[in-house]
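Our next item is subunit A:
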Amino acid sequence: MAFFNVKALAVATATSAAALFSTAAQAVEIEYWQYFFDARVKAMETLIENFQEANPDITVKMTHFPYADYRTKVAAAIPAGEGPDVVQLFYGWLNDYVAAELIQPLPADVFPTSQIDAEFFPMVQAMKDGDAYWALPTAVRSLALFYNERLLEEAGVEPPTTLDEMIAAAKAMTKRDGAGNLTQVGMTAGMTAQDHHWWREGLVRQFGGEPYVDDYQTVNYNSDAGLEALNFYASLFSGDDAVSAIGFMDEPQAAFKAGRAGLHIDGSFRIGSLNDTRGLKWGVTELPATADGTRSNYSSYWVNAITTKAEGEKYDAAVKFMQYITSDEAMQIWLDVVGELPAKPSVGLTDANANDPVFGPFIKGLAYAHTTKFANESGQRQLMVEMVERMTLQGMSAEESLAIAAEAEQKILDDYYKSASN
Partner candidate 1 sequence: MADLAIRNLVKRYDKTEVLHGISLDVEDGEFVVFVGPSGCGKSTTLRLIAGLEDATSGEIVIGGRVVNNLEPKDRDIAMVFQNYAIYPHMTVRKNIGFGLRTSKMSKADKEARIDEVAGILGMSDLLARKPSQLSGGQRQRVAIGRAMVRDPAVFLFDEPLSNLDAQLRTQMRLEIKKLHQRVGNTIIFVTHDQVEAMTMADRIVIMKDGHIQQVGTPAEVYHKPANTFVARFIGAPSMNMLSGTVANGALQMASGSTVDLGVGLPEGRHVTVGVRPEDLHPGAGPALVRGPVTVREPLGHETLIYVGAEGQEVIAKADGRTPPEVGEEVTLTAALDTLHIFDAATGDALR
Partner candidate 2 sequence: MYRNLTIRQKQIVWAWAFLAIPILFYSVIRFYPTGNAILISFQDWNLLGDRTWTGLDNYQKLFADPVFWKVFKNTFVYLLIGTPVSLLISFVIAYHLDQVRFMHGFLRTLYFLPFMTSAVAMAWVWRWFYQPVPVGLFNNALASIGIPQFPFLQSTTWALPSVLAPAGWAGLGFQVIIFMAGLRAIPRSYYEAARIDGVSWWTVLWEITLPLLKPTIVFIVVFSSIGFLRIFDHVFNMTTNNPGGPLNSTKPLVLMIYETAFSAFDMGYAAAQTVVLFLVLLVVSLIQLRILRDS
């Protein structure tokens, strides 16, 4: 029998050694993924540092991917059981992830629905499903009008507050060479950047329309208002007195950064990179209103969610991490570093933030912002790009081009919602 005793002892030793080992290496490691954008990575590094200080038993490993590939990577990795425990997703993708059971709902006891409904900007309610939220943002973003102070001064104009003022100011800042080529534009234009959001949720609504109905399942911009909005947008870069040109300096933000554009519509996330640009003096103001004062803006956000990969102690750690990155403190850090706006009015709408010369216009914009629900953001953007191209390159009338775009976009939506309902 001695044999058995020895064996039992050996097993006991092994077990306790294993136990010992696991206590020693007790820190739970969870993985966090987001796309690469310098400021976002820096901000998240700060947040992780703070979080780990408060929770020494948890380590968070951040991985980031370039924006263009991010969606592919996430979609590929999670089903393979490889990916993150907490993941950052564009709000428009959420349905896919819920349907594919790649993310799990946030625990209602830690994230009570009623509290979130009350505390966050109402747009996040799209993330709610019955009693639970699937995901929550740290920050939201909106659009505003950037201006080059030096060029405004040179032209002797003030930052515009209405669309008419904007056109006038842009005209004053537009320069041409002897051959009639633009060498400096009054305003940037290009659907490839943020203009497609501005057109959809800004201009179309400001001209009295509603871009989509049926909870964004039906295209509705093929209307008089839509046409007027398109004509207005096209007037920026068509005709002899154009204040802009598509493809000027390759990309709108590049033209603005290079000091060759007076006005530029962009998101709050651009602030960081503009701050880094040497020799550029810029300011920002709210998106211009119509003559009767109508304003509209676009907002979007990235949410954080817990994936189905997180289980057991990793799940607990992930919940704690989620709690921290949706806290007031995290939101303020995110605003300071990234320039994205807090997702809670209580943090965003402090007097300091709302009157901030840089963040103020964006935060004010949130009050009248709309969030487009995309089925395929890049596909839908591409249709806007082509809508303009048909007019500039093929001389198609705005009416016809608008109708084609509306039809094509409706098809994307139909396909998407049809297969989603399957």
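Structural remarks
One rule holds for everything that comes next: a contact is a pair of C-beta atoms (placed from the backbone, for glycine too) under 8 Å apart; a residue touches a chain by one contact, two chains touch by 3 or more; residues count from 1.
On how the list was made: all candidates are chains of the complex that A comes from, given by their letters.
Everything quoted here is computed from the prediction, not taken from an experiment.
Subunit A shares a touch in this complex with candidate 2, selected from 1 or 2.
On the subunit A side of its complex with candidate 2, the touching residues are 69, 71-72, 75-76, 79, 96-97, 99-100, 102, 177-184, 190, 192-193, 245-251, 260, 376, 378-379, 382, 385-386, 389-390, 393-394, 419.
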